[in-house]
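All protein chains but one are shown at their positions in the complex.
Entry: chain A
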Amino acid sequence: MTHTRKPDPVDAIVVGLGATGGTAAKVLSEAGMKVVGFDRGPWLRAQEHYSGDELKFINRNYLWPDPKLFPRTLRHDEESVAEPFPFSPTPQLVGGGTNHWAGWVPRPRESDFLQRSLHGDLDGANLADWPIRYEHLEPYLTKVEWEFGVSGIAGADKYEPYRSKGYPSTPLRPTRFGKRFYEACNKLGINGFPIPHAMVTNQHKGRDPFNTTSFWNQYGDPSTARSNTLTTFIPEAVATGNFELRAESFVREIKVGKDGRATGVIYIDPDGNEVEQDADIVVLSLGAIESARLMLMSKSPRFPDGLGNSSGQLGKNATFHEYVFAVGLFDQEIDDPLYGWTGNYISGGTFEFYETDEDRGHIGGCLISASQTCHPINMVFPGRPTWGQAMKDADRDYFSFAMKIGAILHDMPVESNRVDLDPTVKDAWGLPVARITHKPHANDVAMSKWQVDKNAEILRAAGARKTIPVYLQRMTGNTCHQHGTARMGTDPATTVLNEWCQSHDVDNLFVVDGAGFPSSTGVNPTLTMMANAWRACDYITQVYAKGREERIKVG
(Lines give C-alpha, C1' and ligand atoms only; values in the text may rest on other atoms or scores of the structure.)
Protein backbone atom coordinates (compact mmCIF):
# COMPACT_ATOMS: atom_id res chain seq x y z
CA MET A 1 0.00 0.00 0.00
CA THR A 2 1.40 3.40 -0.99
CA HIS A 3 1.07 6.32 1.35
CA THR A 4 0.60 9.81 0.03
CA ARG A 5 1.33 13.13 1.68
CA LYS A 6 -0.91 13.94 4.58
CA PRO A 7 -3.53 16.58 3.79
CA ASP A 8 -3.97 19.52 6.20
CA PRO A 9 -6.01 18.83 9.33
CA VAL A 10 -9.60 20.08 9.48
CA ASP A 11 -12.17 20.83 12.16
CA ALA A 12 -14.39 17.85 11.42
CA ILE A 13 -14.58 14.72 9.33
CA VAL A 14 -17.91 13.26 8.26
CA VAL A 15 -17.77 9.61 7.17
CA GLY A 16 -20.68 8.44 5.00
CA LEU A 17 -22.64 11.10 3.09
CA GLY A 18 -26.18 9.78 2.98
CA ALA A 19 -29.23 11.12 4.79
CA THR A 20 -27.50 11.91 8.09
CA GLY A 21 -23.99 12.56 6.73
CA GLY A 22 -25.42 15.03 4.24
CA THR A 23 -27.23 16.71 7.12
CA ALA A 24 -24.05 16.80 9.22
CA ALA A 25 -22.02 18.22 6.30
CA LYS A 26 -24.56 21.01 5.86
CA VAL A 27 -25.03 21.92 9.49
CA LEU A 28 -21.34 21.83 10.42
CA SER A 29 -20.07 23.69 7.35
CA GLU A 30 -22.82 26.31 7.50
CA ALA A 31 -21.76 26.98 11.10
CA GLY A 32 -18.28 27.78 9.80
CA MET A 33 -16.42 24.56 10.52
CA LYS A 34 -13.91 23.29 7.99
CA VAL A 35 -15.23 19.85 7.07
CA VAL A 36 -14.01 16.97 4.91
CA GLY A 37 -16.64 14.41 3.96
CA PHE A 38 -15.90 10.88 2.78
CA ASP A 39 -18.02 8.43 0.90
CA ARG A 40 -16.85 5.06 -0.33
CA GLY A 41 -19.23 5.34 -3.27
CA PRO A 42 -19.38 7.71 -6.23
CA TRP A 43 -20.58 11.29 -6.38
CA LEU A 44 -23.11 10.87 -9.19
CA ARG A 45 -24.86 13.74 -10.94
CA ALA A 46 -28.62 13.17 -10.75
CA GLN A 47 -29.56 15.02 -13.95
CA GLU A 48 -26.93 13.16 -15.92
CA HIS A 49 -26.98 9.68 -14.37
CA TYR A 50 -30.56 8.90 -13.43
CA SER A 51 -33.48 7.76 -15.56
CA GLY A 52 -36.33 5.24 -15.67
CA ASP A 53 -34.31 2.11 -16.45
CA GLU A 54 -35.86 -0.76 -14.48
CA LEU A 55 -33.20 -3.31 -15.35
CA LYS A 56 -30.33 -1.08 -14.28
CA PHE A 57 -31.79 0.17 -11.02
CA ILE A 58 -33.82 -2.77 -9.77
CA ASN A 59 -32.10 -5.84 -11.22
CA ARG A 60 -28.45 -4.97 -11.76
CA ASN A 61 -27.48 -3.00 -8.67
CA TYR A 62 -26.43 0.26 -10.28
CA LEU A 63 -27.17 1.91 -6.92
CA TRP A 64 -27.46 -1.08 -4.62
CA PRO A 65 -24.11 -2.32 -3.32
CA ASP A 66 -22.48 -4.86 -5.62
CA PRO A 67 -22.43 -8.01 -3.49
CA LYS A 68 -19.02 -9.05 -4.84
CA LEU A 69 -17.44 -5.77 -3.75
CA PHE A 70 -19.42 -5.04 -0.59
CA PRO A 71 -20.56 -8.41 0.74
CA ARG A 72 -22.34 -8.99 4.03
CA THR A 73 -23.12 -12.21 5.78
CA LEU A 74 -26.19 -13.37 7.65
CA ARG A 75 -27.04 -16.07 10.14
CA HIS A 76 -30.09 -16.64 12.27
CA ASP A 77 -28.48 -18.13 15.35
CA GLU A 78 -25.16 -18.21 17.19
CA GLU A 79 -24.29 -21.75 16.16
CA SER A 80 -24.53 -21.30 12.41
CA VAL A 81 -21.84 -20.14 10.04
CA ALA A 82 -23.05 -16.93 8.40
CA GLU A 83 -23.72 -17.12 4.66
CA PRO A 84 -23.08 -14.28 2.21
CA PHE A 85 -26.34 -12.36 1.84
CA PRO A 86 -26.97 -8.79 0.63
CA PHE A 87 -28.59 -7.86 3.91
CA SER A 88 -30.07 -4.35 4.08
CA PRO A 89 -28.52 -3.21 0.78
CA THR A 90 -28.64 0.53 1.38
CA PRO A 91 -26.90 2.32 -1.49
CA GLN A 92 -23.38 3.36 -0.55
CA LEU A 93 -22.74 6.57 -2.47
CA VAL A 94 -23.07 10.30 -1.97
CA GLY A 95 -26.70 10.82 -0.98
CA GLY A 96 -26.89 7.23 0.29
CA GLY A 97 -30.37 5.78 0.62
CA THR A 98 -31.98 9.11 -0.26
CA ASN A 99 -30.90 8.45 -3.86
CA HIS A 100 -33.27 5.57 -4.32
CA TRP A 101 -35.83 5.86 -1.58
CA ALA A 102 -39.53 6.33 -2.05
CA GLY A 103 -39.22 8.95 0.66
CA TRP A 104 -41.87 8.23 3.27
CA VAL A 105 -41.18 10.69 6.06
CA PRO A 106 -43.83 10.36 8.76
CA ARG A 107 -43.04 11.75 12.18
CA PRO A 108 -42.35 9.43 15.11
CA ARG A 109 -44.84 9.33 17.97
CA GLU A 110 -44.35 10.27 21.62
CA SER A 111 -44.62 6.60 22.59
CA ASP A 112 -41.59 5.72 20.46
CA PHE A 113 -39.32 7.39 23.00
CA LEU A 114 -40.87 5.56 25.95
CA GLN A 115 -40.90 1.89 25.09
CA ARG A 116 -39.63 0.67 28.44
CA SER A 117 -41.75 3.02 30.53
CA LEU A 118 -44.83 1.91 28.63
CA HIS A 119 -44.19 -1.81 28.38
CA GLY A 120 -41.75 -2.68 31.15
CA ASP A 121 -39.61 -5.73 30.68
CA LEU A 122 -40.65 -7.69 27.60
CA ASP A 123 -39.29 -11.22 27.88
CA GLY A 124 -36.42 -11.84 25.46
CA ALA A 125 -36.25 -8.21 24.36
CA ASN A 126 -34.09 -5.37 25.59
CA LEU A 127 -36.55 -2.49 25.67
CA ALA A 128 -35.20 0.92 26.53
CA ASP A 129 -36.45 4.48 26.71
CA TRP A 130 -34.66 7.07 24.62
CA PRO A 131 -32.55 9.62 26.49
CA ILE A 132 -34.57 12.30 24.70
CA ARG A 133 -38.28 12.87 24.16
CA TYR A 134 -40.40 13.86 21.19
CA GLU A 135 -40.25 17.52 22.23
CA HIS A 136 -36.46 17.55 21.93
CA LEU A 137 -36.74 16.45 18.33
CA GLU A 138 -39.79 18.45 17.25
CA PRO A 139 -37.96 21.67 16.25
CA TYR A 140 -35.57 19.60 14.16
CA LEU A 141 -38.33 17.58 12.51
CA THR A 142 -39.75 20.91 11.40
CA LYS A 143 -36.34 22.14 10.18
CA VAL A 144 -35.84 19.01 8.07
CA GLU A 145 -39.37 19.17 6.67
CA TRP A 146 -38.80 22.75 5.52
CA GLU A 147 -35.14 22.72 4.55
CA PHE A 148 -35.20 19.32 2.85
CA GLY A 149 -38.68 19.68 1.37
CA VAL A 150 -41.59 17.47 2.45
CA SER A 151 -45.10 17.26 1.03
CA GLY A 152 -48.08 16.61 3.27
CA ILE A 153 -51.21 18.10 4.88
CA ALA A 154 -50.99 19.10 8.52
CA GLY A 155 -54.05 17.95 10.44
CA ALA A 156 -54.88 15.04 8.17
CA ASP A 157 -53.30 12.51 10.52
CA LYS A 158 -55.66 12.31 13.48
CA TYR A 159 -52.98 10.77 15.69
CA GLU A 160 -50.07 13.08 14.95
CA PRO A 161 -48.36 14.64 17.96
CA TYR A 162 -47.78 18.40 18.23
CA ARG A 163 -46.17 20.08 15.25
CA SER A 164 -44.93 23.66 15.29
CA LYS A 165 -45.54 24.28 11.58
CA GLY A 166 -47.36 22.79 8.59
CA TYR A 167 -45.72 21.40 5.44
CA PRO A 168 -43.93 23.41 2.75
CA SER A 169 -45.48 21.44 -0.09
CA THR A 170 -48.91 19.94 -0.79
CA PRO A 171 -49.36 16.19 -1.35
CA LEU A 172 -49.19 14.55 -4.72
CA ARG A 173 -52.25 13.94 -6.77
CA PRO A 174 -53.69 10.59 -5.53
CA THR A 175 -53.23 7.45 -7.56
CA ARG A 176 -56.22 5.30 -8.40
CA PHE A 177 -55.15 2.63 -5.94
CA GLY A 178 -54.65 5.40 -3.37
CA LYS A 179 -58.23 6.49 -3.86
CA ARG A 180 -59.36 2.90 -3.29
CA PHE A 181 -57.38 2.87 -0.08
CA TYR A 182 -59.01 6.07 1.21
CA GLU A 183 -62.46 4.77 0.30
CA ALA A 184 -61.86 1.46 2.07
CA CYS A 185 -60.54 3.28 5.14
CA ASN A 186 -63.60 5.50 5.24
CA LYS A 187 -65.83 2.46 4.99
CA LEU A 188 -64.01 0.82 7.91
CA GLY A 189 -63.72 3.97 10.06
CA ILE A 190 -59.94 4.20 9.66
CA ASN A 191 -58.16 7.57 9.43
CA GLY A 192 -56.43 7.28 6.04
CA PHE A 193 -54.32 10.28 5.06
CA PRO A 194 -51.56 11.13 2.57
CA ILE A 195 -48.26 9.96 4.05
CA PRO A 196 -45.75 12.82 4.18
CA HIS A 197 -43.34 12.43 1.31
CA ALA A 198 -39.75 13.60 0.81
CA MET A 199 -40.43 15.45 -2.39
CA VAL A 200 -41.74 18.82 -3.38
CA THR A 201 -44.78 19.39 -5.53
CA ASN A 202 -44.30 23.15 -5.87
CA GLN A 203 -41.37 25.48 -6.44
CA HIS A 204 -39.32 25.17 -3.28
CA LYS A 205 -35.83 26.55 -2.71
CA GLY A 206 -35.27 26.83 -6.45
CA ARG A 207 -36.43 23.29 -7.22
CA ASP A 208 -38.67 22.59 -10.16
CA PRO A 209 -40.65 19.41 -9.62
CA PHE A 210 -41.57 17.57 -12.78
CA ASN A 211 -41.11 13.89 -12.10
CA THR A 212 -44.41 12.27 -13.04
CA THR A 213 -42.80 9.25 -14.69
CA SER A 214 -43.75 6.85 -11.86
CA PHE A 215 -40.14 5.57 -11.98
CA TRP A 216 -39.62 6.34 -8.34
CA ASN A 217 -39.03 3.69 -5.68
CA GLN A 218 -35.43 2.37 -6.04
CA TYR A 219 -34.75 4.62 -9.05
CA GLY A 220 -32.54 7.67 -9.01
CA ASP A 221 -34.51 10.84 -9.77
CA PRO A 222 -33.13 13.02 -12.59
CA SER A 223 -35.47 15.88 -11.62
CA THR A 224 -35.34 18.08 -8.55
CA ALA A 225 -38.63 16.76 -7.17
CA ARG A 226 -37.16 14.19 -4.80
CA SER A 227 -35.64 15.40 -1.57
CA ASN A 228 -32.25 13.76 -1.70
CA THR A 229 -29.14 14.95 0.12
CA LEU A 230 -27.19 14.52 -3.15
CA THR A 231 -29.14 17.37 -4.73
CA THR A 232 -29.99 19.47 -1.66
CA PHE A 233 -27.86 19.39 1.51
CA ILE A 234 -24.59 18.32 -0.14
CA PRO A 235 -24.55 21.19 -2.68
CA GLU A 236 -25.57 23.55 0.13
CA ALA A 237 -22.57 22.36 2.17
CA VAL A 238 -20.27 22.75 -0.84
CA ALA A 239 -21.59 26.28 -1.41
CA THR A 240 -20.32 27.40 2.02
CA GLY A 241 -16.74 26.98 0.82
CA ASN A 242 -16.08 25.06 4.04
CA PHE A 243 -16.84 21.56 2.81
CA GLU A 244 -14.63 19.31 0.73
CA LEU A 245 -16.04 16.03 -0.55
CA ARG A 246 -13.85 13.01 -1.27
CA ALA A 247 -15.88 10.35 -3.07
CA GLU A 248 -14.91 6.74 -3.81
CA SER A 249 -12.67 7.03 -0.76
CA PHE A 250 -13.00 4.22 1.72
CA VAL A 251 -12.40 5.03 5.40
CA ARG A 252 -11.05 1.87 6.99
CA GLU A 253 -10.06 3.05 10.45
CA ILE A 254 -10.60 5.81 12.97
CA LYS A 255 -7.26 6.80 14.46
CA VAL A 256 -6.88 7.23 18.20
CA GLY A 257 -4.21 9.19 20.07
CA LYS A 258 -2.40 8.31 23.29
CA ASP A 259 -5.05 10.18 25.24
CA GLY A 260 -7.77 7.93 23.84
CA ARG A 261 -9.30 10.66 21.68
CA ALA A 262 -9.93 10.31 17.96
CA THR A 263 -7.30 12.05 15.84
CA GLY A 264 -8.73 11.44 12.37
CA VAL A 265 -9.17 8.64 9.90
CA ILE A 266 -7.18 6.43 7.56
CA TYR A 267 -8.76 6.00 4.15
CA ILE A 268 -7.99 4.36 0.83
CA ASP A 269 -8.29 6.85 -2.02
CA PRO A 270 -9.61 5.98 -5.52
CA ASP A 271 -6.08 5.13 -6.71
CA GLY A 272 -5.57 2.67 -3.88
CA ASN A 273 -3.29 4.92 -1.82
CA GLU A 274 -3.65 4.92 1.92
CA VAL A 275 -4.10 8.44 3.26
CA GLU A 276 -4.40 9.86 6.78
CA GLN A 277 -6.70 12.79 7.44
CA ASP A 278 -6.56 14.45 10.84
CA ALA A 279 -9.41 16.36 12.44
CA ASP A 280 -10.60 17.62 15.82
CA ILE A 281 -13.93 15.84 15.55
CA VAL A 282 -14.98 12.63 13.80
CA VAL A 283 -18.64 12.22 12.87
CA LEU A 284 -19.85 8.81 11.69
CA SER A 285 -22.93 8.53 9.51
CA LEU A 286 -22.42 5.34 7.51
CA GLY A 287 -25.67 3.72 8.60
CA ALA A 288 -25.99 1.54 11.67
CA ILE A 289 -24.35 -1.50 10.08
CA GLU A 290 -21.30 0.20 8.57
CA SER A 291 -20.79 2.65 11.45
CA ALA A 292 -20.65 -0.28 13.85
CA ARG A 293 -18.33 -2.13 11.48
CA LEU A 294 -15.92 0.81 11.22
CA MET A 295 -15.83 1.21 15.00
CA LEU A 296 -15.27 -2.54 15.43
CA MET A 297 -12.43 -2.41 12.86
CA SER A 298 -10.83 0.52 14.71
CA LYS A 299 -9.12 -1.58 17.35
CA SER A 300 -6.25 -0.25 19.46
CA PRO A 301 -4.54 -1.29 22.69
CA ARG A 302 -6.84 1.07 24.55
CA PHE A 303 -9.93 -0.17 22.72
CA PRO A 304 -9.21 -3.83 21.95
CA ASP A 305 -12.89 -4.64 21.29
CA GLY A 306 -13.48 -1.74 18.94
CA LEU A 307 -13.55 2.00 19.37
CA GLY A 308 -16.01 3.31 21.91
CA ASN A 309 -16.98 -0.20 22.98
CA SER A 310 -16.06 -0.31 26.66
CA SER A 311 -19.68 -1.28 27.34
CA GLY A 312 -19.41 -4.30 25.05
CA GLN A 313 -22.72 -3.15 23.54
CA LEU A 314 -21.41 -1.97 20.17
CA GLY A 315 -23.23 -3.75 17.35
CA LYS A 316 -25.96 -5.12 19.62
CA ASN A 317 -29.72 -4.47 19.78
CA ALA A 318 -29.81 -4.04 16.00
CA THR A 319 -33.26 -3.50 14.47
CA PHE A 320 -34.15 -3.51 10.78
CA HIS A 321 -37.85 -2.92 10.07
CA GLU A 322 -38.72 -5.74 7.73
CA TYR A 323 -41.34 -4.67 5.17
CA VAL A 324 -44.36 -6.96 5.32
CA PHE A 325 -47.43 -6.51 3.17
CA ALA A 326 -50.43 -7.94 1.44
CA VAL A 327 -51.16 -7.71 -2.27
CA GLY A 328 -54.72 -7.57 -3.57
CA LEU A 329 -55.78 -8.69 -7.03
CA PHE A 330 -58.87 -7.20 -8.64
CA ASP A 331 -61.15 -8.66 -11.27
CA GLN A 332 -60.77 -6.83 -14.57
CA GLU A 333 -64.21 -8.04 -15.66
CA ILE A 334 -65.89 -5.90 -13.00
CA ASP A 335 -63.32 -3.41 -11.75
CA ASP A 336 -61.77 -0.29 -13.18
CA PRO A 337 -57.98 -0.38 -13.47
CA LEU A 338 -55.95 0.62 -10.42
CA TYR A 339 -52.66 1.16 -12.27
CA GLY A 340 -50.58 -0.14 -9.39
CA TRP A 341 -47.39 0.86 -11.20
CA THR A 342 -48.19 4.58 -11.06
CA GLY A 343 -47.28 7.19 -8.55
CA ASN A 344 -44.33 8.11 -6.42
CA TYR A 345 -44.62 4.75 -4.71
CA ILE A 346 -46.78 5.66 -1.74
CA SER A 347 -50.21 7.06 -1.52
CA GLY A 348 -52.41 6.90 1.57
CA GLY A 349 -51.54 5.43 4.97
CA THR A 350 -52.74 5.38 8.55
CA PHE A 351 -51.56 5.42 12.14
CA GLU A 352 -54.82 3.79 13.27
CA PHE A 353 -53.00 0.65 14.46
CA TYR A 354 -49.79 2.20 15.73
CA GLU A 355 -50.22 2.24 19.48
CA THR A 356 -50.30 -0.83 21.70
CA ASP A 357 -53.61 -2.61 22.07
CA GLU A 358 -53.22 -5.51 24.49
CA ASP A 359 -56.18 -7.30 22.88
CA ARG A 360 -53.98 -8.01 19.86
CA GLY A 361 -51.68 -10.16 21.96
CA HIS A 362 -48.54 -8.16 21.27
CA ILE A 363 -47.14 -4.72 22.04
CA GLY A 364 -46.57 -1.88 19.63
CA GLY A 365 -47.77 -1.40 16.09
CA CYS A 366 -46.79 0.06 12.75
CA LEU A 367 -47.62 2.63 10.18
CA ILE A 368 -49.36 0.96 7.24
CA SER A 369 -49.78 2.39 3.76
CA ALA A 370 -50.86 1.68 0.22
CA SER A 371 -48.00 1.60 -2.27
CA GLN A 372 -46.99 0.74 -5.81
CA THR A 373 -46.84 -2.79 -7.11
CA CYS A 374 -43.97 -1.51 -9.29
CA HIS A 375 -42.90 -2.11 -12.86
CA PRO A 376 -43.21 -4.94 -15.40
CA ILE A 377 -40.07 -6.98 -14.72
CA ASN A 378 -40.34 -6.83 -10.97
CA MET A 379 -44.06 -6.42 -10.38
CA VAL A 380 -44.71 -7.20 -6.73
CA PHE A 381 -46.92 -10.24 -7.09
CA PRO A 382 -45.63 -12.89 -4.70
CA GLY A 383 -46.50 -16.40 -5.75
CA ARG A 384 -47.12 -15.39 -9.35
CA PRO A 385 -46.67 -18.31 -11.78
CA THR A 386 -43.01 -18.31 -12.85
CA TRP A 387 -43.36 -19.39 -16.47
CA GLY A 388 -45.64 -20.40 -19.29
CA GLN A 389 -49.09 -19.27 -20.31
CA ALA A 390 -50.11 -18.90 -16.65
CA MET A 391 -47.39 -16.30 -16.10
CA LYS A 392 -48.21 -14.38 -19.24
CA ASP A 393 -51.90 -14.38 -18.36
CA ALA A 394 -51.14 -13.26 -14.80
CA ASP A 395 -49.05 -10.33 -16.05
CA ARG A 396 -51.66 -9.33 -18.59
CA ASP A 397 -54.62 -9.69 -16.23
CA TYR A 398 -53.17 -8.08 -13.10
CA PHE A 399 -50.46 -5.62 -14.06
CA SER A 400 -53.02 -2.82 -13.83
CA PHE A 401 -55.39 -4.62 -11.46
CA ALA A 402 -53.36 -4.98 -8.29
CA MET A 403 -52.46 -2.91 -5.26
CA LYS A 404 -50.65 -3.52 -2.03
CA ILE A 405 -50.75 -2.34 1.54
CA GLY A 406 -47.60 -2.72 3.60
CA ALA A 407 -46.27 -2.21 7.10
CA ILE A 408 -42.87 -1.18 8.38
CA LEU A 409 -42.37 -3.74 11.12
CA HIS A 410 -41.72 -2.13 14.49
CA ASP A 411 -39.25 -4.84 15.49
CA MET A 412 -38.12 -5.23 19.08
CA PRO A 413 -34.53 -4.67 20.18
CA VAL A 414 -32.89 -7.96 21.21
CA GLU A 415 -29.34 -7.91 22.53
CA SER A 416 -28.22 -10.98 20.57
CA ASN A 417 -29.47 -9.46 17.29
CA ARG A 418 -26.31 -7.74 16.25
CA VAL A 419 -23.62 -6.70 13.82
CA ASP A 420 -20.04 -7.90 14.24
CA LEU A 421 -17.08 -8.65 11.99
CA ASP A 422 -17.25 -11.81 9.93
CA PRO A 423 -14.32 -14.05 10.85
CA THR A 424 -13.60 -15.13 7.28
CA VAL A 425 -15.43 -13.11 4.61
CA LYS A 426 -13.61 -10.01 3.31
CA ASP A 427 -14.69 -7.17 1.04
CA ALA A 428 -12.91 -6.06 -2.15
CA TRP A 429 -10.46 -4.07 0.01
CA GLY A 430 -9.52 -7.15 2.04
CA LEU A 431 -11.33 -5.98 5.18
CA PRO A 432 -13.70 -8.08 7.29
CA VAL A 433 -17.34 -7.56 6.37
CA ALA A 434 -20.32 -6.96 8.63
CA ARG A 435 -21.92 -10.17 9.85
CA ILE A 436 -25.56 -9.94 10.88
CA THR A 437 -26.93 -12.32 13.48
CA HIS A 438 -30.68 -11.98 13.69
CA LYS A 439 -33.68 -13.93 14.87
CA PRO A 440 -37.06 -12.18 15.06
CA HIS A 441 -38.56 -11.76 18.52
CA ALA A 442 -41.92 -13.49 19.05
CA ASN A 443 -43.52 -10.04 19.25
CA ASP A 444 -42.19 -9.26 15.75
CA VAL A 445 -43.80 -12.36 14.31
CA ALA A 446 -47.11 -11.71 16.07
CA MET A 447 -47.17 -8.03 15.14
CA SER A 448 -46.39 -8.64 11.48
CA LYS A 449 -49.08 -11.32 11.26
CA TRP A 450 -51.68 -9.04 12.79
CA GLN A 451 -50.75 -6.02 10.66
CA VAL A 452 -50.62 -7.99 7.40
CA ASP A 453 -53.99 -9.58 8.12
CA LYS A 454 -55.37 -6.09 8.77
CA ASN A 455 -53.93 -4.96 5.44
CA ALA A 456 -55.63 -7.87 3.70
CA GLU A 457 -58.91 -6.91 5.37
CA ILE A 458 -58.60 -3.35 4.03
CA LEU A 459 -57.78 -4.74 0.56
CA ARG A 460 -60.94 -6.82 0.66
CA ALA A 461 -62.93 -3.77 1.70
CA ALA A 462 -61.38 -2.00 -1.30
CA GLY A 463 -62.74 -4.74 -3.55
CA ALA A 464 -59.82 -7.16 -3.91
CA ARG A 465 -60.95 -10.61 -5.12
CA LYS A 466 -57.79 -12.32 -3.94
CA THR A 467 -55.26 -11.37 -1.29
CA ILE A 468 -51.69 -12.56 -0.92
CA PRO A 469 -50.30 -11.93 2.57
CA VAL A 470 -46.51 -11.74 2.97
CA TYR A 471 -45.62 -12.61 6.56
CA LEU A 472 -42.34 -12.30 8.40
CA GLN A 473 -40.27 -15.47 8.17
CA ARG A 474 -36.83 -14.06 8.74
CA MET A 475 -35.12 -10.71 8.57
CA THR A 476 -33.69 -9.84 5.14
CA GLY A 477 -33.22 -6.11 5.66
CA ASN A 478 -35.58 -5.40 2.75
CA THR A 479 -36.36 -1.85 3.89
CA CYS A 480 -32.69 -0.78 4.11
CA HIS A 481 -33.58 0.70 7.51
CA GLN A 482 -30.90 0.13 10.14
CA HIS A 483 -30.87 1.11 13.76
CA GLY A 484 -29.63 0.41 17.23
CA THR A 485 -26.05 -0.85 16.97
CA ALA A 486 -24.67 1.99 19.14
CA ARG A 487 -27.48 2.86 21.49
CA MET A 488 -27.90 6.29 22.98
CA GLY A 489 -28.43 6.38 26.74
CA THR A 490 -27.25 7.96 29.92
CA ASP A 491 -25.43 4.94 31.37
CA PRO A 492 -21.96 4.33 29.86
CA ALA A 493 -22.03 0.76 31.18
CA THR A 494 -25.01 -0.23 29.05
CA THR A 495 -25.00 2.21 26.12
CA VAL A 496 -22.47 3.38 23.52
CA LEU A 497 -23.55 7.00 22.94
CA ASN A 498 -24.98 9.72 25.14
CA GLU A 499 -28.04 11.80 24.32
CA TRP A 500 -26.00 13.94 21.88
CA CYS A 501 -24.89 10.94 19.78
CA GLN A 502 -21.47 11.38 21.40
CA SER A 503 -19.38 8.37 22.36
CA HIS A 504 -19.25 7.83 26.13
CA ASP A 505 -15.65 6.68 25.72
CA VAL A 506 -14.28 9.06 23.08
CA ASP A 507 -15.60 12.59 23.53
CA ASN A 508 -14.76 13.79 20.00
CA LEU A 509 -16.46 10.87 18.25
CA PHE A 510 -20.12 11.28 17.27
CA VAL A 511 -22.37 8.74 15.54
CA VAL A 512 -25.34 10.57 14.05
CA ASP A 513 -27.11 7.87 11.99
CA GLY A 514 -29.73 5.40 13.18
CA ALA A 515 -27.15 3.48 15.22
CA GLY A 516 -28.10 5.55 18.24
CA PHE A 517 -31.79 4.57 18.17
CA PRO A 518 -32.61 2.59 21.34
CA SER A 519 -35.70 1.20 19.60
CA SER A 520 -36.70 1.01 15.96
CA THR A 521 -39.98 2.99 16.07
CA GLY A 522 -42.81 1.91 13.77
CA VAL A 523 -42.23 4.66 11.20
CA ASN A 524 -39.80 5.03 8.34
CA PRO A 525 -36.81 6.32 10.23
CA THR A 526 -35.03 8.77 7.93
CA LEU A 527 -36.84 11.94 9.01
CA THR A 528 -36.16 11.05 12.65
CA MET A 529 -32.52 10.24 11.84
CA MET A 530 -31.95 13.49 9.97
CA ALA A 531 -33.62 15.54 12.71
CA ASN A 532 -31.54 13.75 15.32
CA ALA A 533 -28.34 14.31 13.32
CA TRP A 534 -29.17 17.99 12.97
CA ARG A 535 -29.76 18.19 16.73
CA ALA A 536 -26.40 16.50 17.46
CA CYS A 537 -24.57 18.76 15.01
CA ASP A 538 -26.13 21.86 16.56
CA TYR A 539 -24.77 20.61 19.86
CA ILE A 540 -21.34 20.13 18.28
CA THR A 541 -21.18 23.66 16.88
CA GLN A 542 -23.01 25.56 19.61
CA VAL A 543 -21.86 23.76 22.76
CA TYR A 544 -19.14 21.15 22.30
CA ALA A 545 -16.87 23.18 20.00
CA LYS A 546 -17.02 26.02 22.51
CA GLY A 547 -15.62 23.73 25.18
CA ARG A 548 -18.88 23.41 27.06
CA GLU A 549 -21.07 20.47 27.99
CA GLU A 550 -24.80 20.15 28.53
CA ARG A 551 -27.03 17.31 29.64
CA ILE A 552 -30.66 16.53 28.93
CA LYS A 553 -32.68 15.33 31.91
CA VAL A 554 -35.79 13.31 31.17
CA GLY A 555 -38.29 11.29 33.16
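Criterion: contacts are C-beta pairs under 8 Å (C-beta built on N, C-alpha and C of every residue); 3 or more make two chains touch, one makes a residue touch a chain; residues count from 1.
Note that contacts and distances are computed from a predicted model.
Looking at the choices "Gluconate 2-dehydrogenase subunit 3 family protein", "Anti-sigma factor", "Putative ABC transport system ATP-binding protein" or "Paraquat-inducible protein A", the name in the UniProt record of the chain not drawn here is "Gluconate 2-dehydrogenase subunit 3 family protein". Within the set A:N309, A:T476 or A:N524, the residue that contacts the chain not displayed is A:T476. In the complete complex, the residue from A:L188, A:A247 or A:M297 that touches the missing chain is A:A247. Among A:F38, A:Y323, A:F517 or A:W534, the one in contact with the hidden chain is A:Y323. When the whole complex is considered, the residue among A:A394, A:V496 or A:C537 that touches the unshown chain is A:A394. If you put the missing chain back, the residues of chain A touching it would be 41-45, 47-56, 58-62, 64, 66-69, 86, 89, 93, 153, 155-158, 171, 173-176, 178-179, 182-183, 186, 191-194, 210-215, 218, 222-223, 247-248, 270-271, 322-324, 329, 331, 337, 339, 341-343, 348, 375-378, 382-400, 428, 456, 465-474, 476-478.
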